[in-house]
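Single-structure report; data block below.
Apart from one protein chain that is not included, each protein chain of the complex appears where it belongs.
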Amino acid sequence: MSPRTAATLALAALLLLYPLLVSGLNGAAFFQDVGATLILAAISASAWNIVGGYAGQVSVGHAMFFGAGAYVPLLVFNLWQWPPLIGMPFGVAVAVLIALAVGIPTFRLQGHYFSMATIAVAELIRIVVSNWDLLGASIGIQGPATARGWWDLTFRSSVPYYYIFLAALAALLYATYLMERSRFGYYLRAIRAGERAAASLGVPVRRTKLAALALSAAFTAVAGSLYAFKLGYVNPESGLGILVSVQMIITAALGGAGRLWGPLIGAIVLVPLQSATNSWFGGSGTGLTYILYGGIILVLARFEPGGLIELWQRLRGSGGAKIEGTHAA
Amino acid sequence: MILLQAAVNGLLLGAVYALFASGLTLIWGMMNFINFAHGEFVMLGMYAALLIATGLNGGPAVYGPGAAVVLFLLGILVYMLLVKHVMRGPMLAQILSTFGLALLLRYTAFFIFKSDFRTLPQSWLSGTVNIGGIFVEIPKLVAGIVAALVAVGMHLLLTRTALGSRLLAVAEDRSAAMLMGIRPDRMQALAWGLSAASAGIAGALLAIAYPFSPEVGATFALTAFVVVTLGGFGSVPGAMIAGLIIGLVDALSAYLIGPIYKDVVVYGLFVAVLWIRPQGLLGTL
Partner (left out) sequence: MLLEADRVSRAFGGFLALSEASLTVESGEIVGLIGPNGAGKSTFFNCIAGDLAPSTGRIRFDGIDVTSAPAERHALLGIGRTFQVPATFVELTILDNVMVGAFLRHHRRGDAEAKAMEVLRLTGLDHMAHQRAGILGTPGRKRLGIARVLATEPRLLLLDEALAGLTPGEIRQAIDLVRRIHASGITIIIVEHIMEVILTLAARVMVFNQGRTIAQGTPQEVVNDPKVIEAYLGHHHKRRRARASP
């Protein structure tokens, strides 16, 4: 068994057993909750990673997909008393439609247009939702207060959520792993590495970018739905705010954008950190957490855009001096 | 009549938009780089004016120049320490670098100044004037006119002076410029200084006329994006015209639909431009 496989299995075991391992501690419920938050953060960041990391199309407005996934299930519950779970596919559909509305015009232009558009559209949606009574306006909407059955996904403890999230994360990571090795995955990375050259090799650039964005939006919506199931509540700030987008980006980038494990590693570092700083700095009202986030993103971009994974690989010496490519054929 | 008043106010505001958007598009055209912290530069201009007013007891005449100097230096600093290095790297790093800077600046301002809206202390620059039946507040009038003058001045600097042609030469063809003895690095740093200064002056002018808080930077950044897109990639004249248009749309939407939805109209217009005419008014694709 290679060291990498061993490490992966160890990580998997740790993640599987985490809620049980902390159950004996004082404040177990809190730790289990942080665990669930961590896994959810890893899901969102992994979803963003598909289009932002692998394809290199930097979306700064992914909150709009997350929000779609969070709002629609709770909305169908409020309107027709359906279990929110039924609303999840519809949330995904809405997210994909938004993705196409943003991607189709901008992917034929240079990359900045896409990034600017994602910020603008996310903000546009946030303002509209904040003022739409049907969607709860600035107060937001709630899910089922008590479970009518298991399908309402309303649990008292964080532990069932933790395992649901873990299953979703595993599925997403496996899908990403398959994608990485597939034609689609190679095409994404080629686009990121050099669009013009990629096109000259037959890569259908626009179509591929759109597919990546649609997939990313869909998975992000799923993450939003999971969030709504657990919290039972969403409002424009928690579902559609810019900080939701920032969280996804920094989590993926810190660990390593465009890498399979990057987002999870980022979540493992950042979520406990955020819990800690929130208690030290007394909540996010003072904004110190976000000063830290801004600083981290800045330092990452300037010194190690490849994130922790790249840093680790560099320290281990996987780099190498420049070698001339000529060789007696 | 009130509609006309809204329109006039819109144009005056639009002149300020034109000013800071010109700075953003200058960098975009020159270095193919979008400064995601540009809105925060405007915000810092506002607070620079505040500090000049409260700390140094300066009057309105000093706000603009003072903010210009501070932001000019900041722009150069940001270029030398950050932008210069990420420009050669991957797109992700480029976009994240100024985005991270934006967050840092925004929340540091939050931390220092809290989230309350502030206004500058009362000065001789106050009151309302009646122009042919339209009532215009003097601070807004001054802000608009000064912004227009500075924007035009910037355009003239770029197109009519030797320095300006050196800047544009680098934008046009870096290697050719180097062969002519122009130092691209210096020109780029200078461009960043000018760009930031334009944002700073705009901020100071806005602070004279409107209340401000640390979070307005985010809105100005978006406004700047809409304006530079509508104006066309890298086109300073385009940004100036587009600024006036967006100011107009902004004010008329606020009047006709309500202040809450005016941003929705502007962002919706942005999406429409992207779909229908992405090269904007004066840009080429």
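Order of writing sets the chain letters: A and B. Residues in each chain are counted from 1.
Please note the rule applied: a residue touches a chain if its C-beta (ideal position, glycine included) is under 8 Å from a C-beta of that chain, and two chains touch if they have at least 3 such contacts.
Here the structure is a predicted model, which means the values were calculated and not measured.
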Inset, instruction - Taking the complete complex into account, tell me which visible chains touch the one left out. - result: A
Inset, instruction - Could you tell which one of A:Ala42, A:Ala68, A:Ala120 or A:Ala198 touches the chain left off the display? - result: A:Ala198
Inset, instruction - Over the whole complex, note the residues of chain A touching the chain we left out. - result: 181-183, 186-187, 189-190, 192-194, 196-205, 319-329
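The working rule: only the chains that are shown with their structure count from here on.
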Legend entry - Separation of mean Cα positions, chain B and chain A [Å, integer]: 32
Inset, instruction - Would you tell me which residues of chain A are touching chain B in their complex? - result: 52-53, 56, 58, 60, 101-102, 104-106, 108-113, 115-117, 119-121, 123-124, 127-128, 131, 192, 242, 246, 249, 253, 257, 286-288, 290-291, 293-302, 305
Legend entry - Interfacial residue positions of chain B with respect to chain A in the complex: 28, 32, 34, 36, 82, 85-86, 89-97, 99-108, 110-111, 218, 221-222, 225-226, 229, 233, 260-261, 263-264, 267-268, 270-271, 274-275, 278, 285
